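Heads up, one of the protein chains got dropped from this complex, but the rest are sitting where they should.
The block that comes next holds chain A.
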Amino acid sequence: MIVETEALGRTFGERTAVDALTFHIAPGEIVGLLGPNGAGKTTTIRMLATLLPASSGTARVCGHDIRDDPDAVRRSIGYVMQQVSPMGYYLLTGREKAEIEASLYHVPRRRVKERAAEVLDLVGLTEHADQLVQEYSGGMQKRLELACGLLHRPELLILDEPTLGLDVQSRHHVWEHIRTLGVAVLLATNYMDEADRLCDRLTIIDHGRTVATGTPAELKEALGVLTLDDVFLAHTGREVS
């Protein structure tokens, strides 16, 4: 298994953000993590990415315990965050950012340039590689983030809302890349069409707890509805929290 969590939980003071979450991801599988705002998607991901200690339960990523061997976990994952303002590298070109991060992922020195060019090409940024990130559109910035998550050929790609704010073309572009990668993906998203098209299996959570899990087809069939939106609303309610 690429990811195996066992009753993974996290509290912030009184508030329980993630409550005894158990799920798994098999090699090559694309698993969607769905849930309303504040459901605990990002918190779950931050625990798996070793940025946030779990309050209870355990998880193994690529066979490594997130608590006991965080460095091995970090070596096996590529993490594309929900929101990272590109301000900190506005003045770098896409290529420079990719090369710097390749070095940080310990890509052998003589392979750094080559690998950076490869991932930029993969997301269709070759033409803009030597432009400052400052001049990138929002979609290009997201694609750059995605490219940088692939530098060290991770076994698991963690994507937190990778197409937030993108136009239809860019979203299809990103989906195309994700599908052709062949690596296991954990995808948190609020876009049901994205989940429907891309994911092999879905886990819907609400208030940090699993409320439904299965393939998109299974979930729709079980409720006799046509769209994933309906599945989602049936499981998580219609009120805005």
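As a working rule, a residue touches a chain if its C-beta (ideal position, glycine included) is under 8 Å from a C-beta of that chain, and two chains touch if they have at least 3 such contacts; residues count from 1.
The working rule: contacts and distances are computed from a predicted model.
Asker: Choose one: "Transport permease protein", "Carbohydrate ABC transporter membrane protein 1 (CUT1 family)", "2-oxoglutarate ferredoxin oxidoreductase subunit alpha" or "Succinate dehydrogenase cytochrome b subunit". The correct choice is the protein name in UniProt for the chain not shown.
Answerer: Protein name of the absent chain (UniProt record): "Transport permease protein".
Asker: Return the single residue from A:Lys41, A:Arg60 or A:Arg74 that touches the missing chain.
Answerer: A:Arg74
Asker: Which one touches the absent chain: A:Ala7, A:Ala26, A:Leu104 or A:Ala222?
Answerer: Among A:Ala7, A:Ala26, A:Leu104 or A:Ala222, only A:Leu104 touches the chain that is not shown.
Asker: Tell me which stretches of chain A touch the chain missing from the display.
Answerer: 46, 49-51, 53, 71, 74-75, 77, 79, 81, 83-89, 91-92, 96, 99-101, 103-106, 109, 132
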